[in-house]
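What follows is a set of notes on a single structure, which appears directly below.
Missing here: one protein chain of the complex. Every other protein chain is in place.
Residue numbering begins at 1 within each chain, and the chains themselves are lettered A, B and C in the order written.
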Amino acid sequence: MESDECVIVLGEDVGAAGGAFKVTEGLQERFGVRRVIDTPISETAILGGAMGAAIAGLRPVAEMMFVEFAGVALDQLVTEAATVRYLSRGQLNVPMVLRTAVGGGQGFGAQHSQVLDHWFTSSPGLKVAMPADPNSAYHITRLAIWDDDPVVVLEHKGLYGDRGEVDLEEPPWAIGEAVTMRVGQDVTIVAAGAMVSVALAAAETNPGWSADVIDLRWLRPWDVDQVLASVAKTGVLVTVEEAGPSAGWGGDVSLTVCQTLWSRMKFPPLRVTTPDAPVPHAQELERRFLPNAEYVVQQVSSLLETGSVPLPWWEYR
Amino acid sequence: MESDECVIVLGEDVGAAGGAFKVTEGLQERFGVRRVIDTPISETAILGGAMGAAIAGLRPVAEMMFVEFAGVALDQLVTEAATVRYLSRGQLNVPMVLRTAVGGGQGFGAQHSQVLDHWFTSSPGLKVAMPADPNSAYHITRLAIWDDDPVVVLEHKGLYGDRGEVDLEEPPWAIGEAVTMRVGQDVTIVAAGAMVSVALAAAETNPGWSADVIDLRWLRPWDVDQVLASVAKTGVLVTVEEAGPSAGWGGDVSLTVCQTLWSRMKFPPLRVTTPDAPVPHAQELERRFLPNAEYVVQQVSSLLETGSVPLPWWEYR
Amino acid sequence: MSIESPEHLRRRGLASDLGRLKRMIEIREVEETIQSLYSAGEIRGSTHLYSGQEAVAVGLASVAPLGDTVACTYRGHGMALALGMEPTAVIGEVCGRSTGCVGGIGGSMHLCDPSIGLLPTFAIVGAQIPVAVGVALASAYRAADSVAWAVLGDGATNIGAFHESLNMASVMGLPVVFVIENNLYGEYSPLRWTTPLDDLFRRGEAYDMRAAAVDGQDVHAVAEALAEARSHAAAGRGPSLIEAKTYRYSGHSRSDLGLYRSADEVQTWVSRDPIGILAERIWPEGHSSRLSEMVEQVRSEVRAATEHALRPMPPIDKVEMLRHITG
Partner (left out) sequence: MSIESPEHLRRRGLASDLGRLKRMIEIREVEETIQSLYSAGEIRGSTHLYSGQEAVAVGLASVAPLGDTVACTYRGHGMALALGMEPTAVIGEVCGRSTGCVGGIGGSMHLCDPSIGLLPTFAIVGAQIPVAVGVALASAYRAADSVAWAVLGDGATNIGAFHESLNMASVMGLPVVFVIENNLYGEYSPLRWTTPLDDLFRRGEAYDMRAAAVDGQDVHAVAEALAEARSHAAAGRGPSLIEAKTYRYSGHSRSDLGLYRSADEVQTWVSRDPIGILAERIWPEGHSSRLSEMVEQVRSEVRAATEHALRPMPPIDKVEMLRHITG
């Protein structure tokens, strides 16, 4: 924001209060109420407003406290903002960002705990990222702000508590670029957001197999080459997602890999997901609902041992 | 409607005008303004209203002229209506129907030509159907109305012009049941909505292979058993969808089949889709954008000949 | 003679002023309990407390007969208790226990009991409003005399669902009452920052709708205004928009201490406490000692309810999370 006057921030309680999760804390004091704008509870006007301001040359960063709230205003992003470049034949573009909190694990219940990446990843015209740690959040958000298209950044609530080093000196990352967090031989595990640390933890338990763990970072566009290269080596693909089985980026990734590396794959692709159910509130249930390192180990081990996709853990009694 | 006073119809211009596509023509004359209700242009109030009326025991059939309009009100369906049964522990349920027109081919342009089935199929709590002909539309709509959960019926605009026999005497169909339209040996082609006739036409061109053509009818829940049985026989799966590659039911179906029948599949699953782009208006472009029989033949033949997934037609110059 | 459920009996208990006073105290005590349970780490997710606004829920529940339906927000503990839900069921749910009204599956934002007319409370701002309109549509369709209630905050008057719902209810003349709990803040934002009007009931004009404001700290005033609105609706004369001017004592949710509000402002409102106002009316003299007595009694009841809610229970069956998704 310092380097460009065009960047503004808007959303409910982003200003004086610093955001529901305190992500924008201190920004209004520093940049003033002109640039850090508290809005009414009007998601359609926030997204549409950000879109209009972006067309007019600003770089608005809109916040939606929980991704579910986009459900009252999805039109503005996926039907309007995403099509402006196309419908103007490239004469107009929409350099806006939507930052929003996603995911479960804290007992926010059925209407405040989903990821819903498929609401956005399915739209040509949008870009979608999902940082896995503070350093990622910093670099991805920068990329998102400077990009000339609408970008959605899905920030996992579970990571807001994380404290980590942010490397300000790193050369800029590239949009759509994944990173391999750990190198192994037997299986490729692809994850994003909070599931990256789950996948890493699983890989580090000495499970009897070793894994490439890839942090996808971007869900649209996603890093086909890096994933393919890894699976070409290991012959086995596992995706770990916080989403039900009939949605989520894991399906796209799995199918693309299948289609491209068919004859080199040893086993069917395994998707580790949540159950096809709303997110329950009670801790003992939500714990069982979400993938964790133990479940991932169990699922991957079973795949590698039997050569076929195991029942998910919630199906065992 | 005759058999149960609880069934009401509501939406924009469904009454006096008989609906933008004349689907509800004559209903208001027959059943009166109390049961066939013209609403303001207020999609949130229409869906929320239908939901409330359904909780209170009616069986409302809401209409949205084009599926894109649900983008201004998706919350009411996927976050509210879909979770009522869960959040009331089965004490309440929402027997509502959303009928909406989907699909391209008539030059309605980027914001009136999509299918967007993934907006609905990803929600636990909803059921989603996509009829392929008038008889299907009749039987599926009946099932939808008598079902005790929220059901979305995606009606392809291209089929409104179709005239076909409706068999009123058939025993009731089952929710989630697909139908095999044509029996073959070499490949299983699964399609839904307008793509069923495209798939059938492709299979009937004497292409040098013979296909099981399955009309999926229901996208959630979908008929896993029937599809698996067919692929177990043919060893080859092709889905034909009117949706981009990073959305749509084809991914789910393909991956489930892969995971279950891995060792019996001869080739990787092929998804015939539209390009990952907004729908263009101009006829010469829209024709190339949508799957047709010729493209399907070319794609399937290429898969069967080479054993690998071909480039889509739009990538050839 | 049919035997009434405890919840139904509790609803009827609001017929008397003493019953109303006791219920308001109960709400306050439950909310304070929840606040301390939250601090003790017993509660996950959000909680949105109702302290300060008790007269609105109790006023509404005392004029809404069984058979009416209430579509309410995440700030719903007070409404649930007022309508008749037992403290155990509220506290259990907020703590994610199987003793909760929906077995812990919902949590603080999703209380529900159809037997007292409470739909699962809505966690998306404004989402409940069109649903109440739909319930009213069904009621009008059947010429029933039940009425639907949409309860919403001041901040919710800026969301599209509010507008669409009021317009549709008005043009269709439906038996629904829209109750704005204007507590002057939407989360951390004072109304003035987000809304160009102080008197939100004036928005009724845009829908040619009967509208009024009422002192939300005075349970009698609330009950009277809502009873009138209800009769109007039940008589087929259409919806009303009633703005109850009120105040929440605590912050918006969880750990918010509400420090963005001046001590003066808080003090002014606390001096018009709805419990105090009714107690003075009931006991023109010596109300404070009698009030303390009642508070003591309720407190020990709530303490017992809390213990009951948190009593050791067998673990929730894991299958619960996969049930009741579709029929």
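The rule we apply is simple: contacts are C-beta pairs under 8 Å (C-beta built on N, C-alpha and C of every residue); 3 or more make two chains touch, one makes a residue touch a chain.
Not measured: the values here are computed from a predicted model.
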| item | value |
| --- | --- |
| Which displayed chains the hidden chain touches across the whole complex | A, B, C |
| Full-complex contact with the absent chain, from A:G49, A:G248 or A:P291 | A:G49 |
| Absent-chain contact - pick from A:V14, A:L27 or A:L58 | A:L58 |
| Candidate in contact with the missing chain, chosen from A:G18, A:G125, A:G193 or A:P312 | A:G125 |
| Hidden partner interface residues of chain A, rising order | 8, 34, 37, 39-40, 42-45, 47-58, 60, 72, 75-76, 79-80, 83-93, 124-125, 127, 147-149 |
| Where the missing chain touches chain C, by residue | 158-164, 167-168, 170-171, 193-197, 202-203, 205-209 |
| Residues of chain B (touch criterion as defined above) contacting the omitted chain | 12-13, 16-17, 20, 38-44, 68-69, 71-72, 106-112, 275-278, 280-285, 288-289, 314, 317 |
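Here, only the chains that are shown with their structure count from here on.
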| item | value |
| --- | --- |
| Centroid-based (C-alpha) most distant chain relative to chain A | C |
| Separation of chain B from chain C, taking each centre as the mean of its C-alpha atoms, in whole Å | 40 |
| Contacts with 2+ other chains: residues of chain B | 44, 72, 75, 79, 83, 86-87, 124-125 |
| Shared interface positions of chain C, touching two or more other chains | 103, 105-106, 110, 122, 124, 127, 160-161, 325 |
